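I have a structure I would like to understand better, so I am pasting it below and will then ask my questions one at a time.
Removed from the display is one protein chain of the complex; every other protein chain stays in position.
Order of writing sets the chain letters: A and B. Residues in each chain are counted from 1.
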Amino acid sequence: MVRVLKLELRGITKRFGTLLANDHIDVVVEPGQIHCLLGENGAGKSTLMNVLYGLYEPSEGEILVDDKAVSFRGPGDAMAAGIGMVHQHFMLVPVFTVAENVALGAEPTKAAGFLNLEETRRRIKEISDQYGFDVDPDALVEDLPVGVQQRVEIIKALVRNAKVLILDEPTAVLTPQETDELLDIMRQLKASGTSIVFISHKLREVKEVSDTITVIRRGKVVGTADPAAPTAELASMMVGRAVSLNLDKAPAQPKEKTFEVRDLTVIAPNGQHVVDGLSFDIARGEILAVAGVQGNGQTELTEAILGLQDRVSGSIRLDGKELLGRSVKEVLHAGVGFVPEDRKVDGLVGTFSVAENLVLDLYDKPPFAKGISMSPAKILENAKARIGEFDVRTPSAVAAAGTLSGGNQQKVVMARELSRPLRLFIASQPTRGVDVGSIEFLHRRIVAERDQGTPVMIISTELDEVMELADRIAVLYKGKLVGIVPAGTSRDVLGLMMAGIPPEEHGHPTGQAPSAATASTSDAEGGDHV
Amino acid sequence: MSTKVSSPLPGKPQPGNTPAGTGTAAVSGKPVTWRTPVLLTAFGLIALVFFGLMAPNQTASFGISTGEDFFQLPALEVNAFAAGIVLSVLLLGLAAYAVYLKSQNRPAPGWLTVSFIVLFVAAFLIWVVGGARTPSISLAGLIAGSVTLAVPLVFGSLSGVLCERVGVVNIAIEGQLLGGAFTAAIVASMTQNPFIGLLAAAVAGAVVSMVLALFSIKYLVNQIIVGVVLNVLVSGVTGFLFSTVMQANKAQFNSPPGLDIIEIPVLSSIPIIGPILFRQSLVGYLMYVAVLVVWVGLFKTRWGLRVRAVGEHPQAADTLGINVNATRFWNVTLGGAVAGIGGSFFTLVAIDSFTKEISGGRGFIALAALIFGRWNPIGAFFAALLFGFADNLQSIVTIIGTPVPSQFMAMLPYLVTVLAVAGLVGRSRGPAASGIPYVKG
Partner (left out) sequence: MSDKHPPKHAAGEHSGKAHEATPAAEETAAVVSVDTAGGAMEPSAVPATAQSGQLPGGPDTLLRKIFTGSGMVSVLAVLLALVIGGLLIASTDKQVATTSTYLFARPSDFLSAVWNAATRSYIALFQGSVFNPRGNSVAAQFAPFMETLTIATPLITAGLGVALAFRAGLFNIGAQGQIIVAGILAAWVGFALHLPLGLHLLLVLVAGIIGGAFWGGLVGLLKARTGAHEVILTIMFNYIALYFLRYLLNTPAFQRPGETNPISPILDPTAVYPQIFGTQYRLHLGFLLAIAATVLVWWLLNRSTVGFEFRAVGANPKAAQTAGINVSRSTVLVMAIAGGLAGMSGVAQVAGTEKVLTDGVAATYGFDAITVALLGRSTPWGTFAAGLLFGAFRAGAVQMQIQTGTPIDIVLVVQSLIVLFIAAPPLVRAVFGLNPRRKKPARAAKSRQAATTGGAA
């Protein structure tokens, strides 16, 4: 009764203008397998899956279902062929109920097109019971936690009898526990005959759950791997060179503590304490890295320091002066350099020239302005100097910043923030979506800033980045500080801390904790993912 | 990196970055603000001072029956001062209840706001009439007149509902009404058949809408710009053709036979309700049908679910195999047709010929009704009725001679809308993707 399905991608090529996003990719997903597509951000995994799901038309190549060539003109065709997809950014209508979201596009109806959501509710309950999801069909999606929303997405696919389920970076927004629950669900789905295409760049999860691994790099398949292969081998396949796991950085020489945060609490508009009683210091000449799963208060912490949050209490002192209650402009002028987590949204004005972006928070200061009169010549001069210094690859200083690659955009933001004397440097996700070459450069600049004696705070959800840059590591969980540990702390301990368990409760640092969160990170030593 | 689309209408509250949060950050429920209770209290006090304490000690008389009713009810006579006091005390009571709810951190329910508005309007009306030189009006006539004046507004706001719900902002309602009015006049004149004129009006509205859809969907031109420009274009084309074609030969091109009032026997003679529900033109009856059909369609059918999905999260709809741009195109077109029918009201029912700018800015009041009615067909209907009421009252107060200048009555719909969009009368939240063109892949 269970129809299994074999899926094959043959020579799939996808071009965007001159860019080759997918270059003759061959993948075979055997029935009932969890097949992982491993690759860095931007390697072309999502493009490939969007081709498979009918969202993009391939420039070349064909898709075979059960050895028969098919062509998908849209997601409808792909769904009809038994393919379901859970997108990285959920495709759920926030103001609809779960049932409405599940029904959408394949609505059971009574006469005259009237909706019959009873049928959908029944199916949701059925699937919920089978996999142990706890999903209320009548809840509004916007009120559900992200983990539950993801289950709604899975239900959506299963209701449509998906035999192959594509999961695009499904763990990016999940806590370690939620991740483990998801991995369990994946195993259950496999057991009931559903094949899974699992897209990820997180080696631990990939190794834990996959049957087959296809590694993609720069739009090409570079090989297949056994999940049992050593982590380092997978990492180097993915990145394409032997990975240097450690940045050559001199040990920190911390001086006096000039940045102090005391009892910092931020209350979100919904009344939740998103940052809850944080206290920590940063000394001149050290890097404090703030680790944690995305959404545990990191964004609000940086915004509170910068003066972007409204309901903040506690104290934030820089060089003995209180920053709390000051405007963003005053905070910046007090010597705070800030690299926001999402450069496209917060860091750059895409339609502005590179030169203008390089003075985005300095435009009203000499030498760029006298009074309210700006000096274009000075701005251009500054741009040329910064572009050279940071090796920004741009056609010209007046090109729109939005046209640059992610790495070069980040260099623009970083160049701007580091171009003035700083008393504190905060960088949030400094290398997210940045190519490998630029990552190294950006990391060196951050360390250089530290070595000049600036207190540096890095916020990153990538544990590797944290471990690479940090002199001390602070871990946030649900807005609270789980603890601050020294740089050499093991991945196991950090993993448990990211799940909210303070180090003193672990027993010993190798982390034989009962929590499933780190159950399979035994090979973590040496930094597994890159 | 949430998928949330940032709204082009920054004024609309963003639906929050829910996906950016994690499981830990999922707290449902929006905070209850002090805004509503404070406002209700303020308006209650205004009512107490102006409509109560400062009301003239004169008897206001409201005629309830018209001569055509099959039984006559005596006119309602109230002392303006006493009624003002009673009503404003009731209003303050409602406000106090809202304050109590807020103290329990519960929002004021919809019925509270609605009853408040109704009582406030009643208090206002008694005050106005009580202070007039001739303190007597026909309530039945006032209400029936309001419904009549509201007809094009209702059609216009339904057009707005259909367009915005599917994600296209329709500023061109005015143009659709005007186009419908013109086409109805010229086609009905030429065919000497008002029904063909009505049909032609729908087609004309649809054509205007198709231009809006084409430019905003295919050429990705900002929808507000297209809407604004379309209003000018329709005004220009109809004005041009009016001055050339229609005026040259009025008999042939601008003497449309009207749509008669159809009275439903017996029922039409029920006081107050009769004239509203059962003594209407074809367009009037169509209005009630349209409101119901659009409401049922939007919230009870497959079509509606898809329309709303496209307006809220087009990407999600797309990944489920729904053709976003086609859905948008045809819904916008349908919206135009609805507004076109509303336009025919001007030339087939209200007046028996077309003149320049006959819609007189009612498309914008319809837009206001749409927002005040919170993008809901029923809400828009009642908002349009309220604005029709204000419009009608404006002419009546001029006749009976009250201290309130008629210009302020005319201003009312616009003032109310400003209060509404400023969030003073409860937050309104439009479809999330309204105004944002959808570019696939």
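A few notes on this one:
Throughout what follows, a residue touches a chain if its C-beta (ideal position, glycine included) is under 8 Å from a C-beta of that chain, and two chains touch if they have at least 3 such contacts.
Keep in mind that this is a model prediction, so the values were computed, not measured.
Shown chains touched by the hidden one, complex as a whole: A, B.
Among A:E30, A:D361 or A:D464, only A:D361 touches the chain that is left out of the view. Only one of the listed residues, B:V226, B:I322 or B:A432, touches the absent chain: B:V226. When the full complex is taken into account, the listed residue touching the unshown chain is A:N50, out of A:N50, A:Q298, A:T431 or A:T489. One chain of the complex is left out; on subunit B, the residues touching it are 1-13, 17, 20, 171, 211, 215, 219-222, 224-226, 228-230, 232-233, 235-237, 239-245, 315, 318-319, 356, 361, 364, 367-368, 371, 405, 407-408, 410-411, 414-415, 417-418, 421-424, 436-441.
Within subunit A, the residues in touch with the undisplayed chain are 16-19, 21, 41-42, 44, 46-47, 50, 55-56, 87-89, 91, 306, 308, 327-329, 331-333, 338, 340, 342, 344-353, 355-356, 360-361, 363-364, 369, 372-374, 376-377, 379-380, 393, 395-398, 400, 402-409, 433.
Operating definition for what follows: only the chains that are shown with their structure count from here on.
Residue ranges of subunit A in contact with subunit B, taken from their complex: 50, 53, 55-56, 74-77, 79, 85, 87, 89-96, 100-101, 103-107, 109, 112-115, 140, 142-149, 156, 173-175, 178, 268-272, 274, 293-296, 299, 342, 477-479. By the touch criterion given at the top, residues 1-3, 15-16, 18-31, 300-303, 305-306, 308-309, 312-313, 315-323, 432, 440-441 of subunit B touch subunit A in their complex.
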